[in-house]
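The structure appears below as structure tokens.
One protein chain omitted, others in place.
Then we have subunit A:
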Amino acid sequence: MAISVDEAVSTGPARDHTPPARRFGGRGRAVLEVALLAVLAVVMLFPVLWMIETSIKENRDVYAIPAKFFGFKVTLDHFKDVFVASGGGRSALSAAFLNSVVVAGVSTALATVLGVPAAWAYSRFSVKAKKDQLFFILSTRFMPPVVVVIPIFLMYRQVGLIDNKLGLILIYTAFNVPFTIWMMKGFVDEVPAEYEDAAMLDGYTRLQAFWRFTLPLLLPGIAATAVFALIFSWNEFVFAIFLTSSDSVRTAPPAIAGLIGGTTVDWGLVAAASIVFALPVLVFAYLVRKHLVAGVTLGAVRR
């Protein structure tokens, strides 16, 4: 998950900031650099390119040997298959996408609603052993999902949350809250507490002061944080495959993985489904980049 975000975030600026050849000395070096980067780009981007090609090839061309890079017939049938079942009606995949939207959306909203006020509290108030608490909160993210999935599975079985969207929503929220608190605390620290002080002297309660003055200034930060949380929930695979089984609950990552493994694999459908799945992430990652760069305060405060 993290890798895809980082790439999406960094490609743009990295290209813009390619240093002038002069700085490194010699034209030869510059040429070498460009060549190496080009090779790297091809290696990295080829699978993506191939996925896009496969998604718009007719089945005949998908399985053609030797493989066809060019000159195949373009079709959008695979994309139609992603959403429409073969007998008409909605496909299982489209249900999975809808599940992903619900699970990722609700868990992100929950994490934001819980995490932003917590971050505000950690930023503004003196709390006993604040650093230890914050470290503890972060430490819940140290373990990779695959380590905790078995105990979670056993617990969920007891309380009937297996194969249940609520189960996924809860676990994703639990993973996103620490992240939200940490990231948002940075943004809250940036907003001077004097706004709230001034508002309280003006007749507002502390909560009103937060709601009316600090929160609006936090919106870009909240957007950026929520997008990261959304990407985590959207891409999450391990919990999803362990904790869900039925088509009506399953999210897109295990559903797409489930397309592979029968006697025949419909690669065109896999490719098309993957593209449909990846697109929102790319769009959001692009938004994150914009917000992360933007300052939070609007320059009214001089420190």
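Please note the rule applied: a residue touches a chain if its C-beta (ideal position, glycine included) is under 8 Å from a C-beta of that chain, and two chains touch if they have at least 3 such contacts; residues count from 1.
Keep this in mind: contacts and distances are computed from a predicted model.
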item: Per UniProt, the name of the complex member that is left out, chosen from "succinate dehydrogenase", "Sn-glycerol-3-phosphate import ATP-binding protein UgpC", "4Fe-4S ferredoxin" or "Fe-S cluster assembly protein SufD"; value: "Sn-glycerol-3-phosphate import ATP-binding protein UgpC"
item: Selected residue (touches chain absent from view) among A:Pro66, A:Gly89, A:Pro151 or A:Gly203; value: A:Gly203
item: Residue numbers in subunit A that touch the chain omitted from display; value: 126-128, 192, 194-195, 197-198, 200-205, 213, 216-217, 297-303
